[in-house]
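A protein chain is absent from this complex, but the other protein chains hold their places.
What follows is subunit A.
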């Protein structure tokens, strides 16, 4: 491991850190917290020159110098026209955010190492359209327009590194419309949470059938010939079970269901993931097994220290198992 490079400009950072903290505290007092809708009122929208606006100003000063030097009345006129347009654009930029309502939406769970997505709903109850609103946590900006009297939904990515609850940081909404000379921005502290499942182990060992089975070492999950009926396709169903003939006829994906026997249920046991001392590694393996068992269409149960999920199948069960794995050993965040 390389030692981390010493942070540069430490003295500056040291000077600025208290200011930064004060700024953040001040912001947090100004903006409401929690999962409530937030209306961007006048005192919550900030506006200042953008970076390209700075270039614009430098250009105006250069043009003014030329106008003075060559005594060009029309150049004066042009400089004043552009400056006045920039001035008028302040209000257009500001109103593009003013009165907009932000609402926290759903949050898609993901696996550790992947990207969680948070939904933010923008509601425009004014008579003017809102253009090119950029939203972001820290990463890339997601932009959207909102028509008058309409709502827009924006999904914001946030990379998840650890399992458990991923709490969305401060949300920043900004706009440069129309000229890009000024940018208006605001913040929302929704503290949306997304569940991050443990990272599934790469190349996990086969499902521990033997550990729970009848001694043969293999298990026929619901006997493949005990056909029980059809149910609609759900994500995660094995393609092998899709009733393709039905699909060809009815345009609907149906899955063949078979009788399974509770006694034959597969148990994914904390202790079965033996050989791994590390908790996270065990959780990774169990996660991979849950996914494998679900993909195979098996009924399975999950046994964790202090928590047992009875054998079942289907998406809801898989999600419950994944949630249990994600939150294992983590106190429920309040």
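As a working rule, a residue touches a chain if its C-beta (ideal position, glycine included) is under 8 Å from a C-beta of that chain, and two chains touch if they have at least 3 such contacts; residues count from 1.
Definition applied: contacts and distances are computed from a predicted model.
A.B. asks: The chain dropped from view, which UniProt name applies: "3-oxoacyl-[acyl-carrier-protein] synthase-3", "Transglutaminase-like domain-containing protein", "sn-glycerol-3-phosphate ABC transporter ATP-binding protein UgpC" or "Phenol hydroxylase"?
C.D. replies: Per the UniProt record, the undisplayed chain of the complex is "Transglutaminase-like domain-containing protein".
A.B. asks: Out of A:38, A:89 or A:284, which is the one that touches the chain we can't see?
C.D. replies: In the full complex, the listed residue that touches the missing chain is A:89.
A.B. asks: Using the definition of touch stated at the top, determine which of A:120, A:179, A:268 or A:302 touches the missing chain.
C.D. replies: Answer from the full complex: A:179 touches the omitted chain.
A.B. asks: Based on the whole complex, identify which of A:15, A:68, A:316 or A:330 touches the chain you can't see.
C.D. replies: Checking each option in A:15, A:68, A:316 or A:330, the one touching the absent chain turns out to be A:68.
A.B. asks: If the missing chain were put back, which residues of subunit A would it touch?
C.D. replies: Residues 37, 52, 55-56, 59, 62-63, 65-78, 80-85, 87-89, 91-92, 95, 98-99, 125-128, 131-132, 143-145, 148-149, 176-180 of subunit A touch the chain that is not shown.
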